[in-house]
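A single protein chain has been removed from this complex, and every other one stays in its place.
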Amino acid sequence: MPEPTQAERPQSDRPQTDRAMIEIRSVTRSYGAFKALDDATLTIREGEFFSLLGPSGCGKTTLLRMIAGFDNPTSGSISVGGQSMEGIPANRRPTNMVFQSYAIFPHLNVEQNVAYGLKRLKLGVTEEKRRVEEALAQVSLTGLGKRLATELSGGQRQRVALARALVMRPKVLLLDEPLSALDKKLREQMQVELRRLQQAVGITFVLVTHDQYEALAMSDRIAVMFGGKIAQVASPKEIYQRPVNRQVADFLGGMNFVKAEIVEENAASLVVDTLGFGRVRTDKPKAFVRNGGGATLGIRPERLRVLWDNATAKFEVAGKVVERHYFGEITHLIVEIPGLEKPLSVTETNDFGADDIPVGTPIRLAYDPEALVAMAD
Amino acid sequence: MTAAAEGTPAFGMTRARRNALLQSESVQGFALISPTFVYALILLVLPILVVLAHSFWTQHYLDIDHTFTLENYRIALTEPIYRDLLWRSLYISLTVSFFTVILAYPIAYFISFHGGRHKSLWLFLITIPFWTSYLLRVMSWKVILGYNGVLNSGLMGLGIIDEPSTALLYNSSAVIITLTHAWAAFAILPIFVSLEKVDRTLVEAATDLGDGPLRSFLRVTLPLSAPGVISAALIVMIPTVGDYVTPKLVGGKDGVMIANAIQAQFGKASNWPLGAALSVTTMLVVSLMAGATVLIIRALQRLAR
Partner (left out) sequence: MTAMRRLFAGGWLTAYAFLYIVFLYLPVIFLPIFSINTAPTPKFPLTGYTLKWYEDLPKTPALLDAAWNSLIVGVSASVLATLLGILAARSITRYRYPGRRTINGLIMAPLVLPEIILAISMLLVMLQLGLSLSLFTVVLGHVLICIPYSMTVLTAGFEGFDRSLEEASADLGESAFGTFRRVTLPMVAPAIISSLLVCFTISLDEFVIAFFLTGTETTLPIYIWGQLRFAAKLPGVLALGTLLLVASFVLMTVAEVLRRRAARRTQNEGGLYA
């Protein structure tokens, strides 16, 4: 059984404070009868890299835009840095945004774009220039200040958008799907850079994304959203390993679901009976609400391990390979288990020859009961 | 999405603020457009209403009798001279819109499908003559078709005819040629726009399913560009029915159109109510003709399937 501290451990090594930077209290945003955001409550801490993750239309962008001041809650309140944002227009909020389209001013060059917000602060020529240079250096654009926006690549535009927001030294940097317009390789490179940049400047970052890997790779904490509601707020590891429901589990990657009967329930744990895995004792999720006698057990495909030859494990299930899909470094095996209504999906690295297992082969799978997670039906 | 806010009752303050914001979006937009809107109301809607009112009144020398009467419409519809002028105007505008559309379609198709990188250059080349003075363009046709004009002198110089032909100028044909030339660009643009919207993969799909170039054009491209053909036909038909300059300059006695009669009522004849009734009648009849054209093109579009 996993100790709770493991799931709570922050991913970043930079010390964070526990002080709240953004407080969202019962925020609802409705358009007529449609609720884009439904009673969302959330605290984002100072200095953390926080992601709002969900499919399109889940309300994540609406929430981000309300923090920025481009939209207003129908009800509820938002405060940033302890100050209520009610009635404060976007141009007077301590937040800055990196837009999905980057919104680089096409009639200005890189320097003028970055200096756009500074002009109003009347810093004087030298100070302004120094801050622009500093911001350009932060995003590795030194020397490109005179380029026109139209002469930049997608990645460079993104950096300009970042520099333009960072140069304002906001309390919170808001990023609206900033990597979605980039190709895969550049996207992965920018994920690392963004993370590094956030650690260096120590500003609270709030990222909106629909890409679960992006959120997992970059964030200290993630809020998963569906249909205008926040489903779960936790660290990437906990979100991935201990999803509160099937929807969250599914959205964050492959998961095998197994029907279970609740045998015993107490404050901290559950004992369930399954056909494939037998009787299992597992942690009870915080948000678990019993719905009749049933529950669902989930296990990630990579937490099932093929047992070669005569190897044995304390916990194992036996079945037969019915499909095999080759993915280069890994192979997906679909394994039928007697008694389970759906076959299990197993991810195996190819170093032991999983890519050569013929379809129809009887097979045994090892698992760690701690990898089994219970979810309400 | 309408701006009707259905806030939750518990949040009176925020809900009121939200309502005000939603309202202000509409209010701001309306406030911004209102000067232009009011301008159009005063110089377009009000004038048309005044014309409508006049058409039911009677001219008595210098005064206007404001008693309601349909006499002007009786004159406009039954007097042979006005009836003939109206028919001729309709005939001319229908013919002109038919020819402009027929001649414009291949050009629009060419630019859209074969224009390549030079699409906008072609469009520019085709629209530029349209931006020169209408009066001057009509005048140049007078120069071309006149008794001592370019065509006659050119044909004589080539020995094709012995003496100048009088058949070229001062008749309905001269009016039709001139108007067809003058409205060419107006017909090309809407057709081009609708052709641009035709998804090219649809044509490929038709080819893939066994249609040859002609069949895929007739079954896919042409029906899909019908909206452009409709707006091209209307955008030419309605204004040309009331054309004044062309019949006056190149129409002669046989090419006079209803606009010349309307002008006469406001000028020499000084019978405003009759002029107003003629205007209203013209607009109504051309609207009917435009409606019929739309129905016919739609019916043809359905046949193509």
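We just call them A and B in the order they show up, numbering each chain from 1.
As a convention for this text, a contact is a pair of C-beta atoms (placed from the backbone, for glycine too) under 8 Å apart; a residue touches a chain by one contact, two chains touch by 3 or more.
Note that the structure is predicted; figures quoted are calculated from it, not measured.
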Notebook entry, point to check: In the complete assembly, which of A:S101, A:S140 or A:S269 touches the absent chain?
Noted result: A:S101
Next item on the list: With the missing chain put back, which residues of chain A would touch it? List them for me.
Entry: 68-70, 89-92, 95-97, 99-107, 116-117, 120-121, 149-150, 154, 157, 164-165, 168, 181
Next item on the list: Touching the hidden chain in the full complex, which residues of chain B are there? Just list them.
Entry: 2-3, 25-30, 32-33, 35-37, 39-48, 50-51, 54, 103, 106-107, 109-111, 113-114, 116, 120, 122, 124-126, 128-129, 131-137, 139-141, 143-144, 146, 148-150, 152-154, 157, 181, 184-185, 213, 234-235, 238-245, 249, 259, 262-263, 266, 272, 275-276, 279, 282-283
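In this text, only the chains that are shown with their structure count from here on.
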Next item on the list: Could you please state the distance in Å, as a whole number, between where the Cα atoms of chain A are centred and where those of chain B are centred?
Entry: 57
